[in-house]
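Every protein chain except one is present and positioned as in the full complex.
The block that comes next holds subunit A.
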Amino acid sequence: MPAVSKGDGMRGLAVFISDIRNCKSKEAEIKRINKELANIRSKFKGDKALDGYSKKKYVCKLLFIFLLGHDIDFGHMEAVNLLSSNKYTEKQIGYLFISVLVNSNSELIRLINNAIKNDLSSRNPTFMCLALHCIANVGSREMAEAFAGEIPRILVAGDTMDSVKQSAALCLLRLYKASPDLVLMGEWTSRVVHLLNDQHMGVVTAAISLITCLSSKNPDEFKTCVSLAVSRLSRIVSSASTDLQDYTYYFVPAPWLSCKLLRLLQCYPPPEDGAVKGRLVECLETILNKAQEPPKSKKVQHSNAKNAILFEAISLIIHYDSEPNLLVRACNQLGQFLQHRETNLRYLALESMCTLASSEFSHEAVKTHIETVINALKTERDVSVRQRAADLLYAMCDRSNAKQIVAEMLSYLETADYSIREEMVLKVAILAEKYAVDYSWYVDTILNLIRIAGDYVSEEVWYRVIQIVINRDDVQGYAAKTVFEALQAPACHENMVKVGGYILGEFGNLIAGDPRSSPLVQFNLLHSKFHLCSVPTRALLLSAYIKFINLFPETKATIQEVLRSDSQIRNSDVELQQRAVEYLKLSSIASTDVLATVLEEMPPFPERESSILAKLKKKKGPGAVSVELEDGKERGELNGGGDRGGDAAIAASNASTPSPSADLLGLRSAAPVSGATPSAGSLLVDVFSEAGPAATSAGVNDDGFLSALHAPEASDSPLVEGPGDSDSAPPTAASEDPAPPLPESDELLNKFVCKNNGVLFENQLLQIGIKSEYRQNLGRMYLFYGNKTSVQFVSFNTTVSCPGELQSQLNVQTKTVEPLVEGGAQVQQVINIECLTDFIDAPLLNIKFRYGGALQNISLKLPVTINKFFQPTEMAAADFFQRWKQLSQPQQEAQKIFKASHGMDTEVLKAKLLGLGTALLENVDPNPENYVCAGVIQTKAQQVGCLLRLEPNAQAQPGEQMYRLTLRSSKDTVSQRVCDLLAEQF
């Protein structure tokens, strides 16, 4: 290799560069460059032969001019000529020019490739390195095509110099990244892996980058590298700081190599071989131990190198997630860093802890640092660190510390940076919902949230509050009261007005008894905010007003006056105008009965994944919501609590679902459907269809309320995807006969005693939604069969049969369904039911279809129970007791004493009794704790009067609470059956 002497440093180039640097203006520089270009052009003219030195000099100048930002359109040939020179400097300049300037589609590429090929086979290590560097720098497809076969050979050849091996490994890595299809490792794999054993640390470092990249693509082929990497790592970790000489960096042996080894190991699961694993654990322990040792140097480089290894080790420990001991140690180590004075360290510690928090082994350990983290949230000066602290708080939150964390986050929210507020709000909302022990706390928290950071509370958050309030009967009264109080603040956020309008419209009656919140006061309070609100909120308020008319007839005149005013009925906004006109007409034309039907209380929302969670996920990308692991169980507790909104079948699913982000009230303008599934119907449609003809409620004006009254169209209620309830694995019985009813179908049946709509059944393939309505002795049931897969169901067939004597008691007519159900589609089936006389059993629904060739056969009980044909009867106390006494024969009475399986919440109980179909009679029983109900069961043959009395002993300890249920009816079978049904409900 010719030496690079100082005298060789091209004088002309130096002069040119200094000329350029001395130019006073841009124009002068351009002039100088033009002159030089003309000079070079005249030199490169074909007729003159240039020596290598001047060629190199001019190519250098061209390169310099190019780097200054000017176009160069000649000189490429000269540069290529330089490649064939034997002088190192000339070759180097030639390669440099080519790497910088030659684009991949140049015609010269063939010549260049040829020159590179010569150099690669030259056995001169410097030339080989130059060629490899050039290939890596250009990295084009053509290069890969030409050399992808050659380089691995150089890499693994025994006689290749170490420096060339390094270059070859990195060059191969680059080609692999650029065009992975061309680099086929196949036969070289094992030899490349064995480079990990190479004597030269540089080669190992280069090779490990290549192996990491390759093994992340096809881990199986490179499996053998794990044991090699572990042994290499243990050799480095256990070596003294002086052992590795050149590769010791500020007393840390080979930090880069260690990090890369640890990262490579993160591509694989923990080693199965006990010895290897033991060795690795030993290594990791050593690394953790070293972190405790006093630093060998005060220099920042020393601690940086040490911490780099430590953090890689910790992320490996987290990745393995199998060594509780190590996880806890890692957590403690990170805990120390939390108070380190280096901001970067604190940031990294918070970030790593976030992932640690999701591991079951270290969750508790992480929780011990809660004070520090809260402190960090409050005092950190860097916003990104605070953000991490918030993330960590979110991740470490569980039932035990939820109240504290939510309170802290709320208080921080008041001073939080604007950039992270929205995310904080979402997190608070989710935590509050997920870990809500009592729902009044939840409502308080969310209302606080709206008060503190109203602007950042997205639609989803307040939709969610309303969904929960509507689904939870026990919290409705409290919510109404709280909202009423919150609205009394002189300035409240528009979101608060929305929540207030909705909740008071639905449940204002619950607090109307108090003179301080009498109907008129409520209305005036809402209306005082009306003029400050935007159009969508006003629309919502108008709907609330019409609901008021239904709830409190005494406000009718006032509200009609408001609706009639020009600012409403002639509003320039067409939506508001239409609402005002329609509501006004509705309130003046419709009789109270119709009004009560149209404006009935909203039915419970179908439970699904919290839309807020979906939003947070979208915001942060996957992985950010690490607490999700626990979602399933938590959710089960939360929503599967047996209330009529809860639906255990769906509750267990936590996969992504179309988020019900459509406006609750069906404002046409705001319906951002963010779901990914095509069947993601908006929540609005859902509300209609689930409500059936009874409650069209506020969305009246959307399609004209009359049509909505009559024809509940088959809406595609969103299907919940993801792992279904584990209990209901798809039955794979291949027989053509109807399968025996599922074991849990009785249980399913019980769920529907007090409600008419919901999801009847769900597994991985199929979801069956149900919607039913009953009038007198007639009933109509809509069944929705949803195909959750992307494959169509063939020969889909459903039959409803009435076993045994049921045949004579119940008349069931079904319409056949289409035999083909497309993937993701939903079909509807209508079933008409006529009750001839009272009955006990339930009709059976059998579904057969072929899914991918396999016959699926499912049998279920249709939730048709005798109580569905109840007609509520209102009566006074005297009346009641008179009838009660009339039904005093022993066989007319059925009585049961049973343990309460759920809490004794007044509102829940009331809702259930109402759901049963009877009228709940207030102020009848001398003991206010007791409930009495009355109703008439309508069958074709006869009408059966039925009286009910439920006596709870609420004072008893939880767990020992008992009920006594007494039923009296004119027919003994009815008493028994209703009593049995009802006993399961409490």
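Heads up, the rule we're going with is that contacts are C-beta pairs under 8 Å (C-beta built on N, C-alpha and C of every residue); 3 or more make two chains touch, one makes a residue touch a chain; residues count from 1.
Note that in this section contacts and distances are computed from a predicted model.
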item: "Adaptor related protein complex 2 subunit mu 1", "Origin recognition complex subunit 1", "Exosome complex component MTR3" or "Polycomb protein suz12-B-like isoform X2" - which is the UniProt name of the missing chain; value: "Adaptor related protein complex 2 subunit mu 1"
item: Given A:25, A:415 or A:790, the one touching the chain that is not displayed; value: A:25
item: Those residues of subunit A which, in the complete complex, touch the missing chain; value: 24-26, 30-32, 34-35, 37-39, 41-42, 44-45, 69, 73-74, 76, 106-108
